[in-house]
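Missing here: one protein chain of the complex. Every other protein chain is in place.
The chains carry the letters A and B, assigned in the order they are written, with residues numbered from 1 in each.
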Amino acid sequence: MPKALAPIVRWIAGHPVVSIVAFFVVFPFLMPYKSLATQVLVYGLFALGFNLLYGYTGLLSFGHAAYWGVGAYGTGIALAKLKLGSLWLAIAMGLASAVVAGALVGFFCLRRRGIYFAMLTLAFSQVFYFAAFHLADLTGGDDGLRGIPKLALGLFGYQVSVASPLAFYYFALAWVALAVAGLKRVLDSPFGAVLVAIRENSDRASACGYDVNRVKLVSFVLSALITGLAGSLDALRLTVVPVEALYWSTSGQPVIMTLLGGAGTFFGPFVGAATYLVLADRLSLVLEAWPLVIGAVFMGFVLFLPRGIWGTFLGGLGIR
Amino acid sequence: MIDRRAFLTGTMGAAAAIAFPAVLRAQGNPVRIGFPLPLTGPFDWIAADQQKGAQLAMDVVNARGGVLGRKIEVLFRDDELKPAVGAQRTKELIENQHVEFIVGGLAAHVQMAINEQAKAAGKIFISISQSDEISAKPDSGPLTFHEALNPTITGRAVGAWAVKNVGKKFWIVYADYAWGKQNNAVFTDVVGKAGGTVLGATPYPLGKPEFSTHFPKILAAKPEVVLAAVPGNDAVAFMKQAISFGLKQQAQIVWPLHFLDLAKTVGIEAFADTYGGTSFYWELQDSIPEAKKYVDAFTKKFNRPPDSYSGYGYSGIMEVVRGIELAKSTNSDAVATALLNNPGYAHYKTKQWWRKCDRKGFQDLWIVKGRKQLKGEWGYFAMVAKVAADEALDRTCAEKGYA
Partner (left out) sequence: MLDVPFQALAAQAFTGLVLGGILVLLAIGLSLIFGLMAVVNFAHGSLYMLGAYFGFFILGLTDNFWAALLVAPILVGIVGLMIERFLMRPLYGRSPDDALLLTFGLSFVLIEGVKLVWGKMGLTFDPPKALAGAMNLGFMSFPAYRLFILAVTVVVLVALWLFLEKTNVGLIVRAGTRDPLMVRALGIDLGRVWWLVFGLGVAMAGLAGVLAGPLRGVYADMGLEMIIESFVVVVVGGMGSLPGAIVAGLLIGEVVSLTTFFAPKMAEIVVFMVMALVLLVRPSGLFGEAGLAE
């Protein structure tokens, strides 16, 4: 790899917000169609939320679909059932619901570690699924929540339409930029340093006097917040919330994307989301057994490129 | 031994080639119809049938010169039986492939998601699988058409027939999701109204075909008829377990829908002497000329007779084409108006029509019974009765939320 690239990449890695915005501003024009770009953005955000917990704090959750789904339902119900007339309020409701869910689940699950922690997160997300499935009057049940109106955004007194694919894309990008900026802030802070210390060796961090449990819970809730935002955006994107959003198979998606892209990096989740989604979109046209290819590629990454595409790229240039 | 570098270059190369393929466009400017369906997943065998019907329709139309001087092109996409994927594929069809119409969908929840995208884009969506909600408010839009039977129609037809001809005391086993629950509700209502009784009902989680825990209770109640609203692979497990627990010997089993492909998979013994409804069975060729033409063309192309859902795929595409011809345009609003002003059609069986207020398609359905002995290679069922198309079999538009 040309060493000349290293300082540029180092700058990019160090300025994620600017870099992400710059890249994603032109991204939709690189994709075969705009909605694919939006899908990458939204799922990239989903993976980013998961990555905070897994890549930075070292906790593998099997139930992240919970916050994605709760965020989606929160926003969807606000618009479709409660008929709130404001997009801002609807997103706020999605975020608030996800945070509450995250706090609740985190409070109970963080008492355990390893596979026990993971299985508990799975159990809780299945409970959410079960609730959404059966509270059909509120959530639409297994037919999903439909009838989410495409509201215009109230911005400084103007009503800005986000209905067209491109307009919605930039709307989503604004939120993603906000989330990435917020995450950078958090990770650069002393709190962020403790997170990484916990990932490396939780017991040692505890021995150093840090309140590991509190830090883990805060990380969990922040992760739920970001994931919930992604879910919220997806509800607006599809104008429908399928109940599968809360199912355990959805929890697997950010795992795959984070691993493909690179855990513990800013761009990793987005690179992984782009790779997985574009592959799925294009490969399914050509090959009916395309999940086999994805599975094999995934296994290949675990074996040979565990740091993911972006992570390996950074590593190859000697960064981090 | 694969090393890192080789793996990386190989994967990246493949990924690049896949992300930006050279798109081959058909000659001229074909009318493109998007067709999302679950080519992978638990109902892939039903989707394969739908796809064949659509492919046949494409051949037939293009062989006679296409429509308005243009060929038609049906673009199939795998929705994996997942609403989120269905929605995304529909977006791709609309934005990337510039399709002008959407036909397709299997399973209610995926249809809804597809419908939402079609509504947003102002394109006609002809749904071709069972769902009570798709033709009702608030889900149905002015461009949402429903070609297939729904649980209400099927339930009322089969239920009423069963009470009259099979038995009065029912037990209902149903998958705990929309289709199953709707069947349960409709059959319970119909059986009661027709003078029968429902002794009990057993929901089970879809995809978890473990019925051993239910049979003791069911056997103890001594029903005459067991209504099995059990779809797909679950049906295979249900039949095996029903036989092994002695339920099949004690009670008559009735299915909302019978499928030829399922019978072929499980074998003649499993469905022997069981009744079920169907929108189409290939032996109808003996009595209906239009059906004979369809079955002949299908068998010639695919080396096997059609199952019921292929007719939906076939008819769905043919209706889009008929609408274009009538409207002399591919604009969805014009085509919709044209179809509703000329609602009658008959592409592969008997007469069908669209009801104007909810764009619901009505069609004849038949009761078939599993034979004890296989007749020829595909003669798994025998025709028993016909239930004529009747708008009274479905809910009224008022009941569906229309003014």
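Note that in this section a residue touches a chain if its C-beta (ideal position, glycine included) is under 8 Å from a C-beta of that chain, and two chains touch if they have at least 3 such contacts.
These numbers come from a predicted model, not from an experiment.
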{"item": "Chains shown that the absent chain touches, full complex", "value": "A, B"}
{"item": "Given A:L89, A:A103 or A:A123, the one touching the chain that is not displayed", "value": "A:A123"}
{"item": "Contact with the hidden chain (one of B:G28, B:G122, B:P142 or B:G207)", "value": "B:G207"}
{"item": "Among B:A120, B:V236 or B:A385, the residue in touch with the chain that has been omitted", "value": "B:V236"}
{"item": "Contact set of chain B toward the excluded chain (per top definition)", "value": "40, 42, 44-45, 48, 176, 202-205, 207-210, 212-214, 216-217, 220, 233, 236-237, 240-241, 244-246, 261, 265-267"}
{"item": "Interface with the undisplayed chain - residues on chain A", "value": "60, 108, 111-117, 119-120, 122-124, 126-127, 130, 134, 248, 252, 255-256, 259, 289, 291-292, 294-296, 298-299, 302-303, 306"}
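To be clear about the criterion, only the chains that are shown with their structure count from here on.
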{"item": "Interface residues, chain B side, partner chain A - complex", "value": "2-4, 7-8, 11, 15, 18-21, 39-40, 77-78, 82-84, 87-88, 91-92, 95-96, 108-109, 112-113, 116-117, 120, 133, 138-139, 177-178"}
{"item": "Interface residues, chain A side, partner chain B - complex", "value": "32-36, 39, 141-144, 146-147, 150, 163, 165, 234, 238-240, 242-245, 275, 278-279, 281-286, 288, 291, 297, 300, 304-305, 312"}
